[in-house]
Structure formats: C-alpha cells, structure tokens
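Below is one structure. I have some questions about it.
Every protein chain of the complex appears in place save one, which is left out.
Take a look at chain A:
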Amino acid sequence: MTSTALRSRAWKLLEMVTTPLLPSDYLDLVSPLRAGADLRGRIEAVHPETGDAATIVIRPGRGWRGHTAGQYVRIGIDVDGVRLWRAYSLTSPTNRPDGRVTITVKAIPDGKVSNHLVRRAKPGTLIQLDQATGDFVLPQAKPAKVLYLTAGSGITPVMGMLRDTEFDDAVMIHSAPQPQDVIFRSELHDLVAAEKLRLTEVHTDIHGMLDIARLDELVPDWTERETWACGPAGLLDAAEKHWSEHGVPERLHTERFRPSIVATGDGGEVTFSTTGRTVDADGATPLLDVGEEAGVLMPSGCRMGICFGCVTPLKAGAVRDLRTGEITEAEPGVLIQTCVSAAAGPCDIER
C-alpha cells in the first residue's frame, strides 16, 4: 500500500472517531493555519498609508501557494459578525523573507469591508483566504519599456509589480485628488530619486482629470511601451479607446475594480432550490444580493464580476448579465456569476 493510500485509510478511521464532525473541526481549534486546513490567514499588523488607506500584513496559512506580482486575493472577514468576501490586490513583493503578504485597502464610502479593514481591523484576527489569482501580471520576459497608468487605489497591483521587479525604463502617471491622497507616495518618490521610475502625479482636485490626449506630451514614446492601467472605469474606457485608435491595443493591460453596469431587465420569481426558498427579484438587483437577503448561503467574492468566486449553477429560467445585458438561459452545466447577474424572468438557482 502506498503512503497516500495509508494516509487516506488513517483519515477515514479518524472520521469514524469524530463523526458527525470532521477531524479538521477539532484541528482548527488549535491550528487554523496548518497545512491541509481550509486556507486562512492571520492579520499581523495594520499600517496606515493615507487618511483613508491602510496596508494589512497577513500571515497566510501553510496551504498558501504564493502569488505573482499584480494579482489579487479574495479574503473573507467577519464584519459585525457577518462573513463578507472581497478581493484586494496584493502589494507585497513575491519573495518577502518572512512569508507574509500584504494587501492595501482604500476605504470607499459605505464600503463595509474596506472601512472595517482600514479603521477597525485588529492584529490577531483570523480571516479566510483564497489562492491569489488574476492575469494583470507581467509577462515571463521583462519588457524593456513599461508605462503604468493608474488612479486612486488602482496603484495597488502596480505597487506589487514595482516592489517585485527592477525595471530598466519605467514611467508612471498616477492620479489622486491631492498629494496626501497618493498611496505609497514616499516610496514612489524614493524610486524616482534612485532613478528607477519616472513619475507624473496628477492631482485632480487641482489639475482636473487626466486628459488622455496629454499622453503624447507626458510620455512621447507611449505607443512603444507595454502598459498596465488600473483605476476607475472612466480612465480605463478612455485608455482602451485611445490605444485602439492608435493601433496598439495589444500593448494595453487593464484591471477593473468595478464593473460598468449597463443593463437592467425584467426580474421575476427566483427559486433557490437547494434551500427551498423563493423570492421576488427585480431586474437590477444582483442575484447574489437577492439570495443573501433571503438568508441563503451564497458564495461570493469581489462582487464585481472578476473573481468568479460566486459562480453557481443556473437550473432553470434566464438571467441577464448586468454589465453587458446579455441573456443566459439555463442548460445543464451552465454556471452564472451571481454578483453581476439579475433575474430575467423566473429562474432557479442551485443554492
């Protein structure tokens, strides 16, 4: 018998000892971060960055598989006793000697999780983690010339890259309302002083929004640069249009924190067949919110359609993608993202 088979036998025996609980329910009491446990992390420190942003230092569990600069991680944290999941960009370099990772969070108005993390999170708190994911990353071969086009908290995935990689020729245009709102400002200025980065700060309260046409003047060789852009939808929409018009769309990599919602639809009676709950939903409310409101245990993640942490089988009926207006009809094997889908007539969600 192989050692794996032996181990699985031993585990079966342990399950007989602990039924109806699992052995892990007991192990979690003493060692929640051990290998083999559900992936969790412990908050070790919270460092303020600006008036409304903070960096959270997390010690990940043994099952953490590391990340690539620019990726994000889904975390689940209990706010007022309720577990909420959100996705945040990782800002730590990938080879941090102590194995810790950091996320940097900006408190957004009415943001339950972001405000909790920035203002109330305490070291020692256990949080739930997913493995890092996302394709807003550098290619295998380091590009010769890069441009970073960022605004607000859009700086966070880029900071992960800057801390991880030494570039030969990197330019950054970063927008924030005022100088004191620029997250990582002193570190950015250190990079500038060390001649590792050329930086243009746009203070939008003073200068107004960045006009994308100014690129020619700010970075004359921008069409030759591999560009990573992250920020509000307006900036990214303008950038995508600009890069396309100049025939270099493949040079632009974007990351959206918020979906642009265009479509609202019919709504209808939503059945959560596993739990047997039925509620009426309008055509504008994401099914994730509908389910949570009805007390159904819904998996969730970024709540903006990027992380696929909320996908659930659609058993019957049709739903509308709130970003595109596209209708998805039920078929065996069809999964929908409940955070960006609303009822388009009666539907049945397997939850």
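Following the convention adopted for this analysis, a residue touches a chain if its C-beta (ideal position, glycine included) is under 8 Å from a C-beta of that chain, and two chains touch if they have at least 3 such contacts; residues count from 1.
Convention: contacts and distances are computed from a predicted model.
From the set "Hydrogenase formation protein HypD", "2-oxoglutarate oxidoreductase subunit KorB", "Acyl-CoA desaturase" or "Putative dipeptide ABC transporter, periplasmic component", the protein name that UniProt assigns to the chain left out of the figure is "Acyl-CoA desaturase". Contact with the chain not shown here comes from a single listed residue; of A:Pro20, A:Pro139 or A:Gly247, that residue is A:Pro20. Within the full complex, the residue among A:Leu29, A:Ala141 or A:Ala213 touching the omitted chain is A:Leu29.
Considering A:Pro123, A:Gly208, A:Gly234 or A:Gly295, the position touching the chain not shown turns out to be A:Gly295 (whole complex).
In the full complex, chain A makes contact with the omitted chain through residues 13, 16-21, 25-26, 29, 78, 80-84, 274-275, 292, 295, 297-298.
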